[in-house]
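Missing here: one protein chain of the complex. Every other protein chain is in place.
Lettered A and B in written order, each chain numbered from 1.
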Amino acid sequence: MPVAVDLIVAILALWALYALLSTAFSLSFRVGGFFDLSVGASFLVGAYATWCCSRVAPVAVSTACGVVLAGVLAATLGRWLVAPLAVRVSPMALFVATLAILYIGQSVAALAFGTGALVLQSGPAATAEIWPVRVTYVQLLFGAVALAAVVALRVWLRSTPWGRFACAISDDRSLAGLFGVPVEKAIFRCYWVSGILAGLAGAYFVADRAVDPSQALTMLLSAMVAAIVGGEAILGAVLGALVLAVMEKTLGFWLQGNWQTTVTFAILLSVLIARGGALAQVARRRM
Amino acid sequence: MTDGKQDRKKAPLGWIALAVLVVALGVGILFSLGPWGDGQEKLRIGAILPLTGDSASWGKQGRWGIELAVREVNESGGIDGKQVEVVYEDSQAIPRLGVAAFSKLTKVDEVPAVVGDIVSATTLAMAPHAEEQKVVLMGISTSAPAITNAGTFTFRVWPSDNLEGAAAADWANSKGYKKVSVLHMANDYGAGLAGAFKSRFAGYGGSVVSVQSYAQDQTDFRSNLTRAKADAPDVLYIIGYYKDVALALKQARELGLSMVFMGPTAVENPNLLSIAGDAAEGLIYPTVVDFDPANPTKRQSEFIEKFRAANGTDPDWASSHAYDAALVILEAMKSGARTGEQIRATIDSRREFEGVTGTIRFDEHGDVIDKRIIIKTVRNGKFTVLAGTE
Partner (left out) sequence: MGDYLLDLLTQWALFATAATVVAVLAEEAGVIHAGAAAFLGIGAYAAALLSTRYGVAQPVALLGAALAGLVAGNLCHVLLGRFRKDVLALATLAVGVVVHGLMINAEPVTGGVMGIAGVPRYRGLTASASLDATVLLAALIAAIALTRNTTFGKRTRAVRDDEVLAAELELRPGRIRWSLWVASSAVLALVGGMYAFHLRYVDPSSFTVRESVAILAMAVMVPSPRAFGATIGAFVFIALPEALRFLGLPSGTGAEVRQIVFGVALLVVVARSGEGRLGLFARKQRYA
């Protein structure tokens, strides 16, 4: 029984991480219209900035710091690098450009911090034990944060003007423009939100595990899968994150050997096939 | 659709950048090929290490080890009055890049011998090319069993995984443990050690209740550890590098696991302690090297002193072995060998060298044999020899 509980805790803890990063990616992807790998760079900034601040400040403050910096980076990159490119090149070329941004981000992190792993604090984290549940305070904190972030995002998307603009753009950009949506400004705000979400994921990552530059691509991959599997809505990523977390943890437990990733993706593939990829496009592109 | 003004602004910038790059490249190529320098003829050897990437911390240590060995030779007059120079290339521990680096070292720099790599996979990839180019390849910590038969030009100063895996099994058996769970990294290192351990342990009648493997960049081991918790073995043998073992230990404690933990030699790295903290207490690991920083021989003390003075930190297994790898090649060259074939012949005939990791004795496959095994543990935040196992 304790084993099942441990697994559930692990699933929820992982869901929190994936939810944050995949919604960040989903927002950027569905509003921007291309695979935005620079979300990985925001993730790294969130992680490393939090780590830096934690050398002098308590965890909560450091996290806030890291997250804000991640948002700043995303907004800056978006405004000065990605947006100007976006009017000139195709979405696939934008994907390459953001890949380049990720490569650069990784190398800068490696130069500044080395390629070794960095942790917020050494040794096992403080754990809350209410038998049979064992969960670390970090997991509890960020689990709550992830939940709050998802709820806040939903509210933002549904009830605030900028959020609704974002939804409109993700549905049909040209039409949104025709109806008077300030497309560029809305996209800029989305960069902020996406950056903050990715930064939160990074802060969680360094607090709960250990960060090194190569983790960005790995995590981003899972985030991308979650975002696309979750369906067409921006918040579909949350569901996709849950599916992914469940699969990873249960397969990691049941399967011996290194079948975990293989089977996860095989199941993913089967889900997609079963769902039946119809001729309808998943997200409309710019016309 | 396109912004003409931006076009004009960007165009010259792009061309300027390109021009700068081309000029820099040209200068660089000229420098590495031309007879520049102080006019003295130098003896060149090559070194391929993971200078960047995930294994960079060992690559860095390895480089320092090689530098020290070469510096010692140069300071005592060089070889036949000529100074020795090392050309370093970065493999990032990726086989494809290792082969490219090897190609450059042998075909452009024309070195007769290459020290490298730290990681077995890269060396395995380079081995057939070493055979083809007739260049000696001296592995530093390449422990995969497959390297034994990788070629006549491929040597190593670190024993095969079979030795370490067996040593771990021997120790577990000597303590009377019967059930072991193995968690290993899914690469040649993890799989090699796991396999060697498993067959030896089974030979003692022990049972390996589960073998799990994890992807190289995995950071969350909770489901694997929950499985281990469910299996309830006496020992959990975690085979990986310091980062994943540290994270696994940390998460294991958080999950409340309390069995005995074993690890491989690779865990002996201060970063393990800085990540795992208290969770590393009691970790047991074998070292198949004759190098115990707490109990050094005179030669080893000198080595540690010089290393510390030059690099500001103590040497670890990567640097001590890199030093010895370079040493063997330099010793061979001291007796007159200059080409790859000559160096190979010298090593094959001499067979025995004295290094900082003890006596380096090669067998006919180029493997090092007769290495002592020391079981060590983490006690009070330090790597110490486990009592009663000398």
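Quick note on the criterion: a residue touches a chain if its C-beta (ideal position, glycine included) is under 8 Å from a C-beta of that chain, and two chains touch if they have at least 3 such contacts.
Model, not experiment: these values are computed from the prediction.
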TODO: Specify the residue from the set A:F95, A:W162 or A:F188 that touches the hidden chain.
DONE: A:F95
Task: Among A:A57, A:V72, A:V108 or A:V183, residue touching the chain not depicted - done: A:V108
Open item on the list: One chain is left out of this view; which of A:A57, A:V183 or A:L217 touches it in the full complex?
Closed with: A:L217
TODO: With the missing chain put back, which residues of chain A would touch it? List them for me.
DONE: 35, 81, 85, 88-97, 99-101, 103-104, 106-108, 110-111, 217, 221, 224-225, 228-229, 257-259, 261-263, 265-266, 268-269, 272-273, 276-283, 285-287
Open item on the list: Just checking the interface: what residues of chain B touch the absent partner chain?
Closed with: 1-2, 7, 10-11, 14, 17, 21, 24-25, 28-29, 31-33, 51-53, 60, 63, 88-90, 92, 94-96, 99-100, 103-104, 107-108, 121, 124-125, 127-129, 132, 144, 146, 150-151, 186-188, 190-192
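Criterion: only the chains that are shown with their structure count from here on.
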TODO: Let me have the rounded angstrom distance from the C-alpha centre of chain A over to the C-alpha centre of chain B, please.
DONE: 35
- [ ] Please name which positions on chain A make contact with chain B in the complex.
- [x] 2-3, 6-7, 10, 13-14, 84, 87-88, 110, 114-117, 119, 121-125, 127, 129, 134, 136, 205, 208-210, 212, 214-215, 218, 248-253, 256-258, 260-261
- [ ] Note which residues of chain B are touching chain A in the complex, please.
- [x] 1-3, 6, 52-54, 56-57, 186, 210-215, 217, 219-220, 222-224, 226-227, 229-230, 243, 246-247, 250-251, 253-256, 271, 273-279
